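Of the protein chains in this complex, all but one are displayed in their positions.
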Amino acid sequence: MQDKLQEVVRKLLAEGAVDYFIGYCQSSQPYRAVPCFVSDESEVGKLVWGPLCGQNLSKYVLRANELDGKVGILLKGCDTRAVVELIKQHQIERDKIVAIGVPCQGQVDHRKLGKILGVSLEQVTSVQDVGDEFLVTVGEETKKVRKEEVLLDKCFRCKHPSAFGYDVTLGDVVPFTVDADAGEYAAVEELEALPIEERRAFWRKQFERCIRCNACREACYACYCKECLFERKTPRWLAAPPLLSENEMYHLIRAVHLAGRCVDCGECERVCPMNIPLGSLYRKIQKDVAELFDYEAGMEMDTVPPLVNFELDDQDPFM
Amino acid sequence: MADNIYLPSMATVKEVRPETPDTSTFVVTFDDPTLRESFTYRAGQFAEMSIFGVGECPIGIASSPTSKGFLEFCVRAVGTVTNAIHDLEVGDKVGVRGPLGNSWPIEEIEGKDLLFIGGGIGLPPLRSLIRYVLDNRDRYGAVEIVYGARSPQDLVYKDELREWDERPDVSFYVTVDVGDETWDGPVGFVPPFLKEINPSPENKVAFTCGPPIMIKLVVDALEEMGYADADIVTTLEMKMKCGVGKCGRCNIGDKYICRDGPVFSFEQLRKIPGALEV
Amino acid sequence: MDRKKISKSDLGQWLDKIAEEYELIGPTEEDEVVQFRPVRSSSELSLEYANSLVPPKSLFFPPVEGLFSFQKRGEEIRLEQIKPLEKDRVVVGIRKCDVESLLLLDKVFCEDLVDASYKERRDRTALIGLACPTPPRSTCFCTSFGIDPLSPEGSDILLTDVGKDYLVDVATKKGEELVALADDLFSKLTEKQAKELQPPPVHMPEMDLSELREKLEALWEDDYWEKLSLPCLGCGICTYVCPTCHCFDIADVGSTSDGVRYRCWDSCMYKDFALMTSGVNPRPTKRERVRNRYFHKFSTFPSRYGTGYACVGCARCLVHCPGGVEITTVLEDILAKEGGSGG
Partner (left out) sequence: MVSGSDSPGNGFEPKILVFACNWCSYAGADLAGVSRLQMPPNCRVIRVMCSARVRPEFVITALSKGLDGVLVLGCHPGDCHYSEGNYFTRRRGLLLRKLLEFVGIEPERFQVRWVSASEGAKFAETVEQVTEQIRALGPNRPRSEVLGTEPGDR
């Protein structure tokens, strides 16, 4: 599939169909692939595709707005949802993007991989997808790791392993083979079951740790505001010092702003250096949006987002 | 613990003088009588004004070190802190941390002729030096002042402008971008106005402060007239927080504007990568 | 310099002794994040660690730090300074790269106008270094900056893991005082014994950075920065995990009548970092911000403070950058450029 990807991109560049192509390339660290921006045919050979391409590249397409031409982008099924939302939220025109869809067999969660192997990740030299397992090379040794042990959480609830609405596809839509028994909202439900004081204690511990590096915001496809509320000076919403109450405000406001927009791409958790389970926070909102308003973000082009919509008979506990 | 370089001293607003619709002069004195007496600074330095609960803002000291016992700040209400400063009334408290930064080269320019070119709210930092020079008149040569603002009501220090205009030992020129019925003086931007006046570069140092675009065009004009980069001096504006060269905000090249500046000659600026891009 | 050893099983006892008199701080792991934190007992420490996520600069230049509080009483506003420390402190387990970073930060905070709270924290904190394991992490590249990860320089004591014991190098008077708290736990080594225990020098891939600065400075106008800025997301991770970054913000929390003025970390990678109220931004796009960061580390910091490069090769930014910008790759790219041809 990697060969086909390179072939397609080479053609797009040769035809001048895109200014540059956003894909993945191998980093200096063998355990991960990193974003790669290819504008010249000579660089096409760098492009890779495999189980280390978990990052959602959608945020990078916004840059196309500054270009005369188009950008090409490699999209997994999950990433497609973010692009659908960006188009729906009028952040980018569909015709600014050349989408290359890729059928995905699940992506590796580095943290899980490191834990399972019991070695630091830097010692991992390659990861290969062989059906239900990954072949992981650590030093001289090759280990078999079952996919369900190391896949990203989002992969277990993946509804669209293959991209949709693409311009070019790299392969047939392959059914997803991992079948782990994880409830769609298991992590959220676990927290919901706790007494309220314990929930507060749990989240306060998480928020207290936050250093407010803003990576969750910057990595989030949905945080495209030209001026973020948190950067506004008059009135100033958020004080700069990362105190507990300010951090709490930051994360809660971000959560409500993601209502009906979060596509569960998992970037927030991936990038958080402090391991804050942000996904659970946004999943909670997703769950409520689904239950209360029967809406799921990024799935269809023509449904109305839940918070700019209403039904006369919506639940009303406020009488 | 040794002195806290981030701790302001308390001061009281003694007088508020509206200069233009959005700019006022605030005259403040330190509450501590010892500090009031001992506080010294050099023309061109600035201070961080604090409105507690709102924040700090670097403001050039507009008064001259030759007037003792009080400090003047000319503040335009543009941001959060400057708007809060504008809410101050006589008797209110304000924090002052300073003096900070370098200063105009007051020793080096002794005996020279001086040309001041100010635009809008760029006059107050120059005014500190102008007053210093006028208070030490015998140490300096001829003084020329060229000043411009968007409109007649945007001219600051209106009384003082009149005084400079009347002084025989000062050549004073003023222009506005757009005139009105009260205005019978020249109309036009500062740079072409300056070219019309065409002050000779002979034994002269030019000081300029104003909006970035004005500074750029003024410098072009001065160079056309034959001024050397070393003889064109400006005071830079940059986002500052700490004021003591540590917080990393106001750097250009290896200089921190708050510590190594804000006063630089163009000769210095040309050597710093990126300095003239701003 | 005294060389001793202490058995691993006794280390805890010694550290607990220290904890009785000092605030003991060391690497602790919680929710899979290793951080330097104060501990009550040595059992909370995880000394078998690679390196902490947030560098121990946070102990001297904290992420959030109250400078003073203010309170309005009638017409008066009272300012009260906030004490940086209650007790003298001992930091155990600090790596050489981070020690080195403190020496760089000392230039910023302890010279020219002295930052009193930083200085007080430095003066009242003893450092017990921990030599790096062999092999080091594959990302480490401190030796490229001439740093020896086994050197006690800058620490008061250096511990080196030598199997069932730690080799103990006591480098300063302060170090001697700490050892004296439980002298009987240590056995003195002869020069020869110590030499036998001393692990061989650490080898890691090394870059020749001697021409880096010159080559970098020639690249001010280069397109490279545009390219480099593409994957950058504009978050602050690289600067927050960097042991030598020292940018900060000053901000008030509370109301005009009751509040605290804080100093907190800030990042030059944020788009509003240098934005002026007038709307002018000297570093308006990621291109200028990324460039500024590299220039700061490898050109302007060294030139301002007369030091070597302001990077210690810890590779935290490399590991944690969510956009996959890798400092080693950047340095290689710069070195690969033809000198002086940028523009």
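Points worth noting:
Per-chain residue numbering starts at 1, and chain names A, B and C are given in the order in which the chains are listed.
In this section, a contact is a pair of C-beta atoms (placed from the backbone, for glycine too) under 8 Å apart; a residue touches a chain by one contact, two chains touch by 3 or more.
It should be emphasised that the depicted structure is a prediction, and the values quoted were computed from it without experimental measurement.
Displayed chains that the missing chain touches over the full complex: A, C (touch as defined at the top).
Between the chain not shown and the residues A:11, A:46 or A:200, the one that touches is A:200.
Screening A:93, A:141 or A:192 for touch with the missing chain picks out A:192.
Contact with the omitted chain, checked across A:23, A:103, A:279 or A:306, is made by A:306. Here the missing chain is touched by one residue of C:175, C:259 or C:282, and it is C:259.
Contact between subunit C and the unshown chain involves residues 58, 62-66, 69, 82-84, 117, 253-255, 258-260, 262. The chain not shown here touches subunit A at positions 188, 191-192, 196-204, 229, 237, 241, 243-246, 248-249, 252-253, 255-257, 259, 281, 284-285, 288-289, 292-293, 306-310, 312, 314-319.
The rule we apply is simple: only the chains that are shown with their structure count from here on.
Of all the chains shown, the one with its CA centroid nearest the global CA centroid is C.
A count of contacting C-beta pairs for B-C and for A-B identifies B-C as the more extensively joined pair. Per-chain CA centroids place subunit B at a distance of 39 Å from subunit C. Chain contacts: subunit C has residues 249, 251-252, 266, 277 touching two or more partner chains.
Multi-chain contact residues of subunit A, defined as those touching 2 or more other chains: 233. Of all the residues in subunit C, the ones that touch subunit A in their complex are 31-33, 50, 53-54, 63-64, 137-139, 227, 230-231, 233-237, 240-241, 249, 251-253, 262, 264-267, 270-272, 277, 318-320, 322-324, 326, 328-329. Contacts from subunit B toward subunit C in the complex involve residues 1-8, 10, 51-56, 78-79, 82, 84, 91, 93, 95, 212, 237-239, 241-242, 244-255, 259, 273-274, 277-278. Contact residues on subunit C toward subunit B in their complex (touch as defined above): 67-68, 70, 72, 75-77, 79, 81, 83-84, 108-109, 112-117, 119-120, 217, 220, 246-252, 254-259, 261, 263, 266, 268, 273-278, 280, 282, 288, 292, 295-296, 299-301, 303-304.
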